[in-house]
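Scroll down for the structure; my scribbles are underneath it.
And then subunit A:
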Amino acid sequence: MMLALEMFRSVPRHLAARAVGGRIPGVLSGPVAPLRMVTIDEPAVGKDGWVPLRSRLSGICGSDLGALSGRTSLYFSSLVSLPLVPGHETVAELLADCEDLPAGTRVVLDPILQCAARGVEPCGSCREGLTNRCDRITVGHLKPGLQTGFCADTGGGWGERLTAHRSQLHVVPDDLSDEQAVLVEPIACAVHTALRAKVASGDHVLVSGAGSVGLLTTLALRSLTAAGQITVVAKHAHQRELARTLGATDVVGPDEVLRGVRRSTQAFHIKPQLARSYLLGGVDVAIDAVGSRQSLETALHATRAGGRVVMSGMPSGADLSAAWFRELEVVGSYASAAREPAAEGRGAFDIAIELAGEPALSGIASAVVSYPLHRWREALDHAHSAGRLGTVKVAFDPRSSR
Partner candidate 1 sequence: MSRPGFVLEVDDRTPPIVVHEGEGFRLEQFPLGTRVIYPPESLPAVPDVEAAIQDALLHPEAAEPLPELLRPGMRLTIAFDDVSLPLPPMRKPDIRQRIIEAVLTMAAEAGVDDVQLISANALHRRLTAAELKDIVGERVFRSFYPQGLLYNHDAEDHANLLHVGLTDQGEDVEINRRAGESDLLVYVNVNLVAMDGGHKSVPVGLASYKSLRHHHNSKTMVRSHSFMDYKKSHLHHSAWRMGKMLAQHLNIFTIETTLNNDVFPAPYEFLLKREWEWGIKDQASMLAIRRGLAVAPDRVKHKLFQDLRAPYGLTGVHAGETEAVHEKTLDNVHRQQLVEVQGQSDVLVMGVPYLGPYNVNSTMNPILATCMGLGYYFNSYRGQPIVRKGGAVILYHPVKPAFNQLHHPSYVDFYEEVLSESTDPAVIEAKYEQQYATDPWYIHLYRTSHAYHGVHPFYMWYWSTHAMDHCDDIIWVGADRKVAAHLGFRAATTLADALEMASGTVGPSPSITYLHNPPHLIADVR
Partner candidate 2 sequence: MTWIGDGVRDVRQMKQGMRWGRRAQVPRSAEPWVPERRSSVFASEWSRQKPAIAAREVAQKVGLEPVFRSQVRTRVHGLDILDRIEGPVIFAANHASHLDTPLVLLSLPDAWRRRTAVAAAADYFFDTWWRALGSSILFNTFPIDRRGGSMATTPREVLDDGWSLLIFPEGTRSPDGWTQHFRMGAAFLSHTYDVPVVPIAHRGTFAAMPRGQNWPSRGRRQLTIRFGEPLRPKPDESVRDYAPRIKDAVAALLDEDRTTWWESQRRVASGTTPDPSGPQAAQWRRIWEQSQSPDTVTQARGARPRPVRALRAWTRERVGR
(Lines give C-alpha, C1' and ligand atoms only; values in the text may rest on other atoms or scores of the structure.)
Protein backbone atom coordinates (compact mmCIF):
# COMPACT_ATOMS: atom_id res chain seq x y z
CA MET A 1 0.00 0.00 0.00
CA MET A 2 1.15 3.52 -0.64
CA LEU A 3 0.13 7.14 -0.35
CA ALA A 4 -0.75 8.92 -3.57
CA LEU A 5 -2.69 11.80 -4.95
CA GLU A 6 -5.46 10.44 -7.10
CA MET A 7 -7.40 12.25 -9.74
CA PHE A 8 -10.86 10.78 -10.09
CA ARG A 9 -13.90 11.18 -12.28
CA SER A 10 -16.30 13.79 -10.92
CA VAL A 11 -18.54 15.53 -13.40
CA PRO A 12 -19.82 18.17 -10.94
CA ARG A 13 -16.29 19.10 -9.84
CA HIS A 14 -15.10 19.16 -13.40
CA LEU A 15 -17.90 21.50 -14.43
CA ALA A 16 -17.49 23.67 -11.35
CA ALA A 17 -13.77 24.00 -11.90
CA ARG A 18 -14.37 24.90 -15.52
CA ALA A 19 -17.00 27.46 -14.65
CA VAL A 20 -15.40 29.39 -11.83
CA GLY A 21 -11.77 28.30 -11.85
CA GLY A 22 -10.73 31.18 -14.04
CA ARG A 23 -12.18 33.77 -11.74
CA ILE A 24 -11.55 32.24 -8.34
CA PRO A 25 -8.30 30.32 -8.64
CA GLY A 26 -8.51 29.44 -4.95
CA VAL A 27 -11.25 26.88 -5.55
CA LEU A 28 -9.01 24.84 -7.83
CA SER A 29 -6.87 23.77 -4.91
CA GLY A 30 -9.89 23.68 -2.65
CA PRO A 31 -13.30 22.07 -2.84
CA VAL A 32 -13.66 21.63 -6.55
CA ALA A 33 -10.36 19.94 -7.39
CA PRO A 34 -11.05 16.38 -8.62
CA LEU A 35 -8.01 15.26 -6.63
CA ARG A 36 -7.73 13.41 -3.33
CA MET A 37 -5.07 11.88 -1.19
CA VAL A 38 -5.57 8.15 -0.91
CA THR A 39 -3.88 4.95 0.21
CA ILE A 40 -3.96 2.55 -2.69
CA ASP A 41 -2.20 -0.52 -3.97
CA GLU A 42 1.14 0.06 -5.56
CA PRO A 43 0.82 0.04 -9.34
CA ALA A 44 2.24 -2.94 -11.17
CA VAL A 45 2.34 -4.09 -14.77
CA GLY A 46 3.40 -7.72 -14.80
CA LYS A 47 5.14 -7.64 -18.12
CA ASP A 48 8.73 -7.73 -19.28
CA GLY A 49 10.68 -4.52 -19.00
CA TRP A 50 8.44 -2.99 -16.32
CA VAL A 51 10.01 -2.10 -13.03
CA PRO A 52 8.73 -0.59 -9.75
CA LEU A 53 10.14 2.85 -8.88
CA ARG A 54 10.19 5.12 -5.86
CA SER A 55 9.33 8.68 -6.79
CA ARG A 56 11.92 11.14 -5.51
CA LEU A 57 10.66 14.41 -6.96
CA SER A 58 7.80 15.08 -9.37
CA GLY A 59 7.01 18.44 -10.88
CA ILE A 60 3.65 20.12 -11.28
CA CYS A 61 3.21 20.97 -14.94
CA GLY A 62 0.89 23.46 -16.57
CA SER A 63 -0.94 20.58 -18.23
CA ASP A 64 -1.58 19.04 -14.79
CA LEU A 65 -3.18 22.24 -13.61
CA GLY A 66 -5.15 22.42 -16.84
CA ALA A 67 -6.48 18.91 -16.30
CA LEU A 68 -7.40 19.62 -12.67
CA SER A 69 -9.19 22.81 -13.56
CA GLY A 70 -11.10 21.20 -16.39
CA ARG A 71 -9.65 23.52 -18.97
CA THR A 72 -8.16 20.73 -21.03
CA SER A 73 -10.03 20.04 -24.22
CA LEU A 74 -12.38 17.06 -24.18
CA TYR A 75 -10.34 15.91 -27.16
CA PHE A 76 -8.05 14.23 -24.66
CA SER A 77 -10.77 12.53 -22.61
CA SER A 78 -10.34 9.20 -24.35
CA LEU A 79 -6.57 9.36 -24.12
CA VAL A 80 -6.51 9.11 -20.33
CA SER A 81 -7.88 6.52 -17.94
CA LEU A 82 -9.26 7.37 -14.52
CA PRO A 83 -8.64 7.18 -11.66
CA LEU A 84 -5.05 8.11 -12.14
CA VAL A 85 -2.08 9.37 -10.20
CA PRO A 86 -0.64 12.45 -11.98
CA GLY A 87 3.02 13.32 -12.26
CA HIS A 88 4.98 13.02 -15.47
CA GLU A 89 8.01 15.17 -14.69
CA THR A 90 9.51 12.63 -12.40
CA VAL A 91 12.86 11.76 -10.89
CA ALA A 92 12.73 8.28 -9.36
CA GLU A 93 14.96 5.40 -8.26
CA LEU A 94 14.69 1.77 -9.29
CA LEU A 95 13.41 -0.59 -6.61
CA ALA A 96 14.52 -3.63 -8.61
CA ASP A 97 17.00 -4.47 -11.33
CA CYS A 98 15.72 -3.73 -14.77
CA GLU A 99 17.59 -5.26 -17.65
CA ASP A 100 20.92 -3.38 -17.61
CA LEU A 101 20.05 -1.04 -14.76
CA PRO A 102 20.67 -2.13 -11.18
CA ALA A 103 18.25 -1.42 -8.37
CA GLY A 104 18.81 2.01 -6.78
CA THR A 105 19.68 3.71 -10.08
CA ARG A 106 18.40 7.28 -10.24
CA VAL A 107 16.41 7.86 -13.39
CA VAL A 108 14.21 10.43 -15.08
CA LEU A 109 11.13 9.28 -16.94
CA ASP A 110 10.29 9.96 -20.54
CA PRO A 111 6.60 9.76 -19.77
CA ILE A 112 5.37 8.72 -23.20
CA LEU A 113 3.77 5.30 -23.20
CA GLN A 114 4.58 4.33 -26.74
CA CYS A 115 4.37 1.03 -28.61
CA ALA A 116 7.39 -0.50 -26.85
CA ALA A 117 5.89 0.03 -23.40
CA ARG A 118 2.53 -1.27 -24.49
CA GLY A 119 3.98 -4.44 -25.99
CA VAL A 120 2.57 -3.88 -29.45
CA GLU A 121 4.24 -3.85 -32.82
CA PRO A 122 5.88 -0.43 -33.32
CA CYS A 123 3.71 1.93 -35.27
CA GLY A 124 5.16 3.96 -38.10
CA SER A 125 6.12 6.90 -35.91
CA CYS A 126 7.76 4.77 -33.23
CA ARG A 127 9.81 2.97 -35.86
CA GLU A 128 11.32 6.29 -36.83
CA GLY A 129 11.94 7.19 -33.22
CA LEU A 130 9.25 9.88 -33.21
CA THR A 131 7.81 8.32 -30.09
CA ASN A 132 5.78 11.42 -29.15
CA ARG A 133 3.71 10.78 -32.26
CA CYS A 134 2.85 7.15 -31.31
CA ASP A 135 -0.52 6.08 -32.61
CA ARG A 136 -1.05 3.17 -30.18
CA ILE A 137 -1.45 5.06 -26.96
CA THR A 138 -4.85 3.56 -26.19
CA VAL A 139 -4.14 -0.15 -26.69
CA GLY A 140 -1.82 -2.93 -25.57
CA HIS A 141 -0.93 -3.97 -22.01
CA LEU A 142 -2.08 -0.74 -20.53
CA LYS A 143 -5.27 1.17 -20.18
CA PRO A 144 -5.42 4.26 -22.41
CA GLY A 145 -3.04 7.00 -21.40
CA LEU A 146 -0.81 9.19 -23.46
CA GLN A 147 1.81 9.46 -20.73
CA THR A 148 2.76 8.19 -17.34
CA GLY A 149 0.69 10.35 -15.10
CA PHE A 150 -2.35 10.06 -17.34
CA CYS A 151 -2.74 6.28 -17.23
CA ALA A 152 -4.54 4.33 -14.49
CA ASP A 153 -2.11 1.38 -14.65
CA THR A 154 1.30 2.99 -14.25
CA GLY A 155 0.77 5.37 -11.38
CA GLY A 156 2.55 8.72 -11.48
CA GLY A 157 5.12 10.82 -9.79
CA TRP A 158 2.60 12.22 -7.31
CA GLY A 159 2.51 8.84 -5.52
CA GLU A 160 5.16 7.13 -3.41
CA ARG A 161 5.58 4.36 -5.96
CA LEU A 162 5.06 4.05 -9.68
CA THR A 163 6.03 1.69 -12.39
CA ALA A 164 7.75 2.32 -15.67
CA HIS A 165 9.02 0.53 -18.74
CA ARG A 166 12.69 0.29 -19.56
CA SER A 167 12.10 2.33 -22.74
CA GLN A 168 11.09 5.27 -20.58
CA LEU A 169 14.10 5.31 -18.30
CA HIS A 170 17.06 7.68 -18.62
CA VAL A 171 19.85 7.43 -16.09
CA VAL A 172 20.60 10.62 -14.18
CA PRO A 173 24.33 11.36 -13.96
CA ASP A 174 25.60 11.67 -10.41
CA ASP A 175 26.54 15.29 -10.83
CA LEU A 176 22.89 16.29 -11.31
CA SER A 177 20.87 16.96 -8.21
CA ASP A 178 17.25 15.82 -7.97
CA GLU A 179 16.18 19.43 -8.47
CA GLN A 180 18.15 19.66 -11.69
CA ALA A 181 16.92 16.25 -12.78
CA VAL A 182 13.27 17.14 -12.30
CA LEU A 183 13.78 19.78 -14.96
CA VAL A 184 14.99 17.25 -17.50
CA GLU A 185 11.55 16.31 -18.79
CA PRO A 186 10.46 19.95 -19.37
CA ILE A 187 13.86 20.69 -20.89
CA ALA A 188 13.38 17.77 -23.26
CA CYS A 189 10.07 19.27 -24.36
CA ALA A 190 11.82 22.61 -24.82
CA VAL A 191 14.55 20.97 -26.86
CA HIS A 192 11.91 19.40 -29.03
CA THR A 193 10.20 22.79 -29.44
CA ALA A 194 13.43 24.51 -30.32
CA LEU A 195 14.15 21.87 -32.93
CA ARG A 196 10.62 22.07 -34.31
CA ALA A 197 11.08 25.80 -34.74
CA LYS A 198 13.61 25.21 -37.52
CA VAL A 199 15.37 28.44 -36.71
CA ALA A 200 17.68 29.64 -39.44
CA SER A 201 20.90 31.42 -38.66
CA GLY A 202 20.29 34.96 -37.41
CA ASP A 203 16.53 34.57 -37.21
CA HIS A 204 14.62 36.79 -34.85
CA VAL A 205 12.63 34.56 -32.49
CA LEU A 206 9.81 35.60 -30.22
CA VAL A 207 9.02 33.46 -27.17
CA SER A 208 5.62 34.34 -25.82
CA GLY A 209 5.56 33.42 -22.15
CA ALA A 210 8.22 33.18 -19.48
CA GLY A 211 6.94 30.32 -17.34
CA SER A 212 9.04 27.18 -17.15
CA VAL A 213 8.20 26.28 -20.75
CA GLY A 214 9.11 29.70 -22.10
CA LEU A 215 12.30 30.02 -20.09
CA LEU A 216 13.55 26.53 -20.88
CA THR A 217 12.67 27.02 -24.55
CA THR A 218 14.75 30.18 -24.52
CA LEU A 219 17.66 28.17 -23.14
CA ALA A 220 17.17 25.46 -25.75
CA LEU A 221 16.96 28.00 -28.57
CA ARG A 222 20.13 29.68 -27.44
CA SER A 223 21.99 26.38 -27.01
CA LEU A 224 20.77 24.47 -30.03
CA THR A 225 20.03 27.01 -32.71
CA ALA A 226 21.75 29.94 -34.37
CA ALA A 227 18.92 32.34 -33.55
CA GLY A 228 19.90 35.99 -33.67
CA GLN A 229 17.66 38.09 -31.53
CA ILE A 230 15.44 36.28 -29.02
CA THR A 231 12.64 38.39 -27.61
CA VAL A 232 10.87 36.97 -24.58
CA VAL A 233 7.51 38.14 -23.32
CA ALA A 234 7.66 38.19 -19.54
CA LYS A 235 5.20 39.51 -17.03
CA HIS A 236 7.14 39.41 -13.78
CA ALA A 237 10.42 40.99 -12.86
CA HIS A 238 12.26 37.80 -11.91
CA GLN A 239 11.11 36.21 -15.15
CA ARG A 240 12.71 39.06 -17.03
CA GLU A 241 16.00 38.49 -15.29
CA LEU A 242 15.90 34.74 -15.81
CA ALA A 243 15.04 35.18 -19.46
CA ARG A 244 18.08 37.36 -19.95
CA THR A 245 20.30 34.86 -18.12
CA LEU A 246 19.01 32.07 -20.31
CA GLY A 247 19.85 33.89 -23.51
CA ALA A 248 17.12 36.38 -24.34
CA THR A 249 18.32 39.55 -26.04
CA ASP A 250 15.15 41.53 -25.31
CA VAL A 251 12.48 41.12 -22.72
CA VAL A 252 9.14 42.87 -23.13
CA GLY A 253 5.97 43.02 -21.07
CA PRO A 254 2.79 41.38 -22.37
CA ASP A 255 1.34 44.78 -23.35
CA GLU A 256 4.45 45.91 -25.16
CA VAL A 257 5.07 42.88 -27.36
CA LEU A 258 3.85 44.24 -30.66
CA ARG A 259 5.45 47.60 -30.03
CA GLY A 260 8.77 46.08 -29.06
CA VAL A 261 8.80 43.65 -31.95
CA ARG A 262 7.72 46.37 -34.33
CA ARG A 263 10.60 48.58 -33.28
CA SER A 264 13.28 45.95 -33.64
CA THR A 265 11.94 44.58 -36.94
CA GLN A 266 10.82 47.96 -38.37
CA ALA A 267 7.44 46.44 -39.15
CA PHE A 268 4.19 48.33 -39.62
CA HIS A 269 1.64 48.35 -36.87
CA ILE A 270 -1.99 47.89 -37.92
CA LYS A 271 -4.91 48.64 -35.63
CA PRO A 272 -8.11 47.08 -36.95
CA GLN A 273 -11.50 48.07 -35.65
CA LEU A 274 -12.75 46.15 -32.64
CA ALA A 275 -9.98 43.61 -32.93
CA ARG A 276 -6.49 43.08 -31.64
CA SER A 277 -3.78 44.97 -33.46
CA TYR A 278 -1.12 43.14 -35.42
CA LEU A 279 2.03 43.68 -37.41
CA LEU A 280 2.76 43.54 -41.09
CA GLY A 281 6.26 42.25 -40.84
CA GLY A 282 7.70 40.92 -37.63
CA VAL A 283 9.76 38.06 -36.25
CA ASP A 284 10.82 35.03 -38.27
CA VAL A 285 9.72 32.50 -35.69
CA ALA A 286 7.33 32.84 -32.80
CA ILE A 287 6.84 30.30 -30.06
CA ASP A 288 3.72 30.28 -27.96
CA ALA A 289 4.85 28.92 -24.62
CA VAL A 290 1.61 29.53 -22.78
CA GLY A 291 -1.29 28.16 -24.79
CA SER A 292 -3.75 30.90 -23.92
CA ARG A 293 -5.72 32.58 -26.65
CA GLN A 294 -3.96 35.86 -26.05
CA SER A 295 -0.52 34.37 -26.16
CA LEU A 296 -1.16 32.39 -29.32
CA GLU A 297 -2.62 35.43 -31.06
CA THR A 298 0.38 37.47 -30.01
CA ALA A 299 2.59 34.89 -31.65
CA LEU A 300 0.48 34.84 -34.80
CA HIS A 301 0.26 38.62 -34.99
CA ALA A 302 3.92 39.32 -34.45
CA THR A 303 5.27 36.94 -37.09
CA ARG A 304 6.28 38.05 -40.55
CA ALA A 305 4.56 36.67 -43.61
CA GLY A 306 5.79 33.15 -44.30
CA GLY A 307 7.19 32.85 -40.79
CA ARG A 308 6.77 29.97 -38.41
CA VAL A 309 4.63 29.75 -35.30
CA VAL A 310 5.26 26.91 -32.88
CA MET A 311 2.54 25.96 -30.43
CA SER A 312 4.34 24.68 -27.41
CA GLY A 313 1.62 25.23 -24.86
CA MET A 314 -1.65 23.34 -25.18
CA PRO A 315 -3.64 25.77 -27.34
CA SER A 316 -7.14 26.93 -26.55
CA GLY A 317 -8.50 28.60 -29.66
CA ALA A 318 -7.43 31.76 -31.43
CA ASP A 319 -8.18 33.90 -34.43
CA LEU A 320 -6.31 32.13 -37.19
CA SER A 321 -6.77 34.85 -39.82
CA ALA A 322 -3.11 35.76 -39.65
CA ALA A 323 -2.07 32.14 -40.23
CA TRP A 324 -4.05 32.19 -43.46
CA PHE A 325 -3.37 35.70 -44.64
CA ARG A 326 0.31 35.78 -43.76
CA GLU A 327 0.81 32.18 -44.87
CA LEU A 328 2.31 31.20 -41.57
CA GLU A 329 3.64 27.73 -40.87
CA VAL A 330 1.81 26.87 -37.68
CA VAL A 331 3.25 23.75 -36.11
CA GLY A 332 2.62 21.91 -32.89
CA SER A 333 5.24 20.74 -30.49
CA TYR A 334 4.23 17.95 -28.13
CA ALA A 335 6.56 16.28 -25.64
CA SER A 336 9.78 14.99 -27.17
CA ALA A 337 11.01 12.28 -29.45
CA ALA A 338 13.38 9.40 -28.73
CA ARG A 339 15.31 10.26 -31.86
CA GLU A 340 15.08 13.90 -32.88
CA PRO A 341 15.42 14.17 -36.65
CA ALA A 342 16.59 17.76 -36.40
CA ALA A 343 19.37 16.76 -34.00
CA GLU A 344 20.89 14.02 -36.09
CA GLY A 345 18.77 11.39 -34.36
CA ARG A 346 19.88 12.15 -30.83
CA GLY A 347 17.30 11.67 -28.14
CA ALA A 348 15.75 14.81 -26.72
CA PHE A 349 16.33 13.45 -23.22
CA ASP A 350 20.02 12.95 -23.83
CA ILE A 351 20.33 16.53 -24.94
CA ALA A 352 18.16 17.65 -22.03
CA ILE A 353 20.34 15.86 -19.48
CA GLU A 354 23.33 17.71 -20.85
CA LEU A 355 21.52 21.04 -20.70
CA ALA A 356 20.25 20.42 -17.16
CA GLY A 357 23.80 20.88 -15.91
CA GLU A 358 24.11 24.35 -17.54
CA PRO A 359 25.16 26.99 -15.04
CA ALA A 360 22.51 29.30 -16.46
CA LEU A 361 19.90 26.95 -15.06
CA SER A 362 21.28 26.88 -11.55
CA GLY A 363 19.00 29.75 -10.60
CA ILE A 364 15.92 27.83 -11.62
CA ALA A 365 17.05 24.52 -10.18
CA SER A 366 17.94 25.96 -6.81
CA ALA A 367 14.55 27.64 -6.68
CA VAL A 368 12.55 24.45 -7.18
CA VAL A 369 10.09 24.31 -4.31
CA SER A 370 9.05 20.89 -3.10
CA TYR A 371 6.07 19.93 -1.01
CA PRO A 372 5.16 16.64 0.70
CA LEU A 373 2.07 14.94 -0.71
CA HIS A 374 -0.25 15.85 2.18
CA ARG A 375 0.29 19.56 1.52
CA TRP A 376 -0.97 19.17 -2.02
CA ARG A 377 -3.50 21.98 -1.77
CA GLU A 378 -0.75 24.41 -0.86
CA ALA A 379 1.43 23.03 -3.61
CA LEU A 380 -1.23 23.48 -6.28
CA ASP A 381 -1.98 26.96 -5.07
CA HIS A 382 1.68 27.84 -5.26
CA ALA A 383 1.99 26.36 -8.74
CA HIS A 384 -0.99 28.40 -9.90
CA SER A 385 0.68 31.63 -9.00
CA ALA A 386 4.27 30.50 -9.47
CA GLY A 387 5.10 33.35 -11.85
CA ARG A 388 4.00 36.02 -9.43
CA LEU A 389 5.72 34.34 -6.49
CA GLY A 390 9.01 34.10 -8.30
CA THR A 391 9.09 30.33 -8.62
CA VAL A 392 9.63 28.50 -11.85
CA LYS A 393 8.96 24.94 -10.78
CA VAL A 394 6.91 23.51 -7.93
CA ALA A 395 7.29 19.79 -7.22
CA PHE A 396 6.10 17.05 -4.88
CA ASP A 397 8.58 15.09 -2.83
CA PRO A 398 6.58 11.95 -1.92
CA ARG A 399 9.33 10.72 0.42
CA SER A 400 9.00 13.70 2.66
CA SER A 401 6.40 13.87 5.39
CA ARG A 402 6.95 17.47 6.39
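One rule holds for everything that comes next: contacts are C-beta pairs under 8 Å (C-beta built on N, C-alpha and C of every residue); 3 or more make two chains touch, one makes a residue touch a chain; residues count from 1.
The candidates came about this way: all candidates are chains of the complex that A comes from, given by their letters.
As the structure is a computational prediction, the values presented were derived from the model and not from experiment.
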item	value
Candidate from this complex that touches subunit A, chosen among 1 or 2	1
Touching residues (chain side subunit A, partner candidate 1) in the complex	250, 252, 256, 259-260, 262-264, 266-269
